[in-house]
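Have a look at the structure that comes next, please.
All protein chains but one are shown in place.
For reference, chains read A, B and C in written order, and residue numbers begin at 1 within each chain.
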Amino acid sequence: MNKIKSLADLKKLQSDVQSKIKLREKGDHSENLVQIKVSMATCGIASGAKETMTYFIEELDHQGIDAVITQTGCMGYCYAEPTIELTMPGQPPVVYGFVTKAKALEIIEKHIKLNEMVDGIIPVTYNSIEN
Amino acid sequence: MEMINLTIDQKPVVVRKGTTVLKAASSIGIDIPTLCYMKLDDMNIENKPGGCRVCVVEVKGRRNLAPACCTEATEGMEISTHTIRVVNARRTVVELILSDHPADCLICAKSGNCELQDMAHHLGIRQIHYQGEQSMYREDTSPAIIREINKCIMCRRCETMCNDVQTVGVLSAVNRGFQAVVAPAFEMNLDHSVCTYCGQCVAVCPTGALTEVDETGAVIRALSDPTKTVIVQTAPAVRAALGEEFGMPAGTLVTGKMVAALRRLGFDHVFDTDFAADLTIMEEGTELLTRLSAYMAGDQNVKLPILTSCCPAWVKFFEHQFPEMKDIPSTARSPQQMFGSIAKTYFADKIGVKRENLVVVSIMPCLAKKYESSRPEFSVNGNPDVDFALTTRELAHLINLGNIDFKSLPNEEFDQPLGESTGAAVIFGTTGGVIEAAVRTAYEIFTGKPLPRIDFEELRGMDGLRKATIDFNGTPINIGIAHGLGNARKLLEDIQAGNSEFHAIEIMSCPGGCIGGGGQPYHHGDAEILKKRQRAIYSEDKNKTLRKSHENPYITKLYDEFLGAPMSEKAHHLLHTKYFDRS
Amino acid sequence: MPKIKLSEKTIGLIKDVCADFGNQGSELINVLHQVQGKLGYLPAEVQEVIAKELNISVAKVYGVVTFYSFFTMIPMGEFPISICMGTACYVRGSEQVLAEFKRQLSIEVGQSTADNKFSLNCLRCVGACGLAPVVMVGEKVYGRVSPQMVKNIIAEYKEGCATESKSA
Partner (left out) sequence: MAEYNMHILVCGGTGCKASQSELIKTNFKTRLNEFGLTDEIQVVLTGCFGFCEKGPIVKILPDNTFYTQVTPEDVSEIVEEHIIKGRKVERLLYKDPETKAAIGDAKGMDFYKKQIRIALRNCGFINPENIEEYIGRDGYAALGTCLSEKTPDEVIQMIKDSGLRGRGGGGFPTGLKWDLTRKSESDQKYVVCNADEGDPGAFMDRSILEGDPHSVLEAMAICGYCIGADKGLVYIRAEYPLAIERLKIAINQAREYGLLGNDILGAGFNFDVEIRYGAGAFVCGEETALIHSMEGKRGEPTVKPPFPAEKGYNGKPTNVNNVETFANIPVIINKGAEWFASIGTANSKGTKVFALAGKINNVGLIEVPMGITLREIIYDIGGGIKDGREFKAVQTGGPSGGCLTKSFLDTPIDYDNLVAAGSMMGSGGMIVLDDTDCMVAIAKFYLEFTLDESCGKCAPCRIGNKRLHEILEKITVGDGKIEDLDRLRMLSTVIKDTSLCGLGQTSPNPVLSTLDHFYDEYLAHVTSHKCVAGQCKALMHYSIDAERCTGCTLCFRNCPVGAISGERRAPHYIDQSLCIKCGVCFEKCKFDAVLIA
């Protein structure tokens, strides 16, 4: 480690390391953030949910959008995997099916950035295990 | 000088910045009682832990009461010293102290001289409302000092003396809370410690926690034993303080009355340690001159400076703390021991009494003298040269037991041959005196000329460390003086480091020298008393016809008849000693 | 207190610690911490060496040792038992737990059992107030201790082999 020799050095290091713990900060303000839950049960993983999740994490970070991306259990739409649940701040959650990378990008560009719903919404028929 | 205006009990007072509330009050005649506080003015001795809380006063605007002894006066302060809140607090605090104090005033060694007893009386305490567990510690008896620390009130004066003033470091506060007390390491006995028995802890103890070993009983037994010849010697400082025990003002010289009292008590011969002091000068002065001459002749091995060796506490101090320097002090015994040695040889022969039947009692201002007389090298076949060393205070007890009205006694003279002395001997009682006496003699012997003046004012005073250069007819002799072992330590450390500029150094353990000894009437923190005693000593010197030790005719006679010459083989045997590594 | 003779090695160790702190009297507390850490306790003879090395009076060293409850002049048992007497533990019954330990071991606070296996001490809050009352045996923490559990805790160490058990 090189010594921090000035305030500018400190600020640089700060912005470098901030992302490391950003995830924790997000947890504290999740209600103000975009939340994406990726269904990650066996069927989901088999259908590429893991790649979808990674894509969301990387792309949103790349675009500088603060979002909480977590995995969740089977949502019961095994036919439509990978499925995600998207919650925009202050709005009810929406579930998308068949979320490939392309679909994911569309969701980001349209729904998350412009708040326009895109195709592929599955009617919600369950209650989340979280209250 | 910034001045501070305040009011105490509504009286306005102006004091210098830095003055305590206690002092400010006393300057306008308000005596706030104190217990743990002690300050010997101009001697750099102060104890103010702020621990007893007896001197608390009310300060307007302050949440709690303030200790007057360590609260500085500030501008506009309004102090009340005897509101009901203050009086109640003060009395409660003293009651609390009493509740953890053995109530054996009637038979306590300190009764009548106890500051706690006085305080209880002063505050009119008639009942102790708080009773409970009392501290229980082991009593400790050493050759000189008794520690009965159930009576310790944690004033910390002894700790201050032992550490800050004397740098002996035997006593420290130990434990904490209710168990806290001042004690030696591991609460061991003093005689296992490096205690010098200087007795300064006893001199300042407000209660009976620290007292001297009382040997008056043994002396009375000896006096009543028809087979014994009992003789007594009195140290120079005793005569300048004994009167205080009988209500006479400090600084009253009572030499003649003291002699009369001793005679009435039944001592067969009343002699003077001053005689032995003159003898000491002959030996020590000769030793100084021998070393000095050798040094000037270019002898590199000679040890200089020479240090005086009259003070037994100082001897024990360097034996423990500077054993590698034990060949620097003079080998001359102290006057007490020279006296004992001569008494039990020369004098015993003279009066035809066997050594075993001659009892030598000394009256000393000192506690270490009790220890010194018990040192094995100062006895012959188990018979000590000095049998009992009593303190000035013990002598006062004896006089009381003898139903003697001290004040109305006539003045009487010492007996001969061991009662004659010069002015040089009497000043042994104060700091600077021994070295001045030595200079008076050494000068005349060294130069072969009579002294142009006898009084060496430059060697006198109360500063803890003093130095002066005396012109020995063209040879400058550098003299150092220290009283208080802490000051002595500084000079010793200089010698150790090879930085000492002195040819001769006088060291006395007690502040002020023997006039402030641990066996003297209690000064209760009043430094004026010591100064008055000092003045009395110098006035006795001034009034003497003979003021140089070598002019004492009986000393000359002693050498002629018995010892031969100073530093002769016989003198060596009887008047000199050696020191031990006690580290 | 019986006199003990320190080995040259022990004396050397103490001297090294003192030297590490520059033989400064003002470092006394640090020195005592280190030496007690190495020797387990601070007997008189050890304090004498420290006093000499730091050039302070042994009375002052003893005064400091007896002032701070962390320092001990008595060797601790093989398994030092400490009962937390913080307020949180007190109101949840640590006094009864202490009484039970005293009864079971037949020793008072600050003492060791005759076989030197156990010693008993109280300590101030260890900060595990959620587990009150708390007892520590060596480094191990026992939480929510009741007087009934005391016997079993002691038994764990009595056989000579301290079995791992759940602490809370």
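The rule we apply is simple: contacts are C-beta pairs under 8 Å (C-beta built on N, C-alpha and C of every residue); 3 or more make two chains touch, one makes a residue touch a chain.
These figures come from a predicted structure and were not determined experimentally.
The chain not shown here is in contact, across the full complex, with A, B, C.
Note that of C:55, C:87, C:116 or C:152, the residue touching the chain absent from this view is C:87.
Contact with the chain not shown here comes from a single listed residue; of B:114, B:154 or B:281, that residue is B:154. Checked against the full complex, the one of B:8, B:22, B:38 or B:52 touching the unshown chain is B:52.
For chain A, the list of residues touching the undisplayed chain reads 1, 3-7, 9-11, 13-14, 17-21, 23-24, 26-28, 30-31, 37, 39-41, 53-54, 57, 61, 68-74, 129-131.
Not every partner is drawn; the one left out touches chain C at residues 24-30, 32-33, 60, 63-64, 67-71, 85-92, 99, 103, 123-132, 134, 141, 143, 166-168. Mapped onto chain B, contacts with the missing chain fall at residues 49-54, 56, 64-65, 67, 70-72, 85, 88-89, 92-93, 96-97, 99-100, 129-133, 153-154, 173, 175-180.
One rule holds in what follows: only the chains that are shown with their structure count from here on.
Viewed as a network of touching protein chains, the structure does not reduce to a path, ring, star or complete graph. Counting C-beta pairs in contact, the chain pair with the highest total is B-C. Chain B and chain C have CA centres that are 45 Å apart. Distance between chain A and chain C, defined via averaged C-alpha coordinates, is recorded as 54 Å. In this assembly, the C-alpha centroid of chain A lies 89 Å from the C-alpha centroid of chain B.
On the side of chain C, the complex with chain B involves touching residues 1, 44, 47-48, 51, 56-63, 66-67. Within the complex formed with chain C, the chain B residues making contact are 163, 168-176, 183-186, 193.
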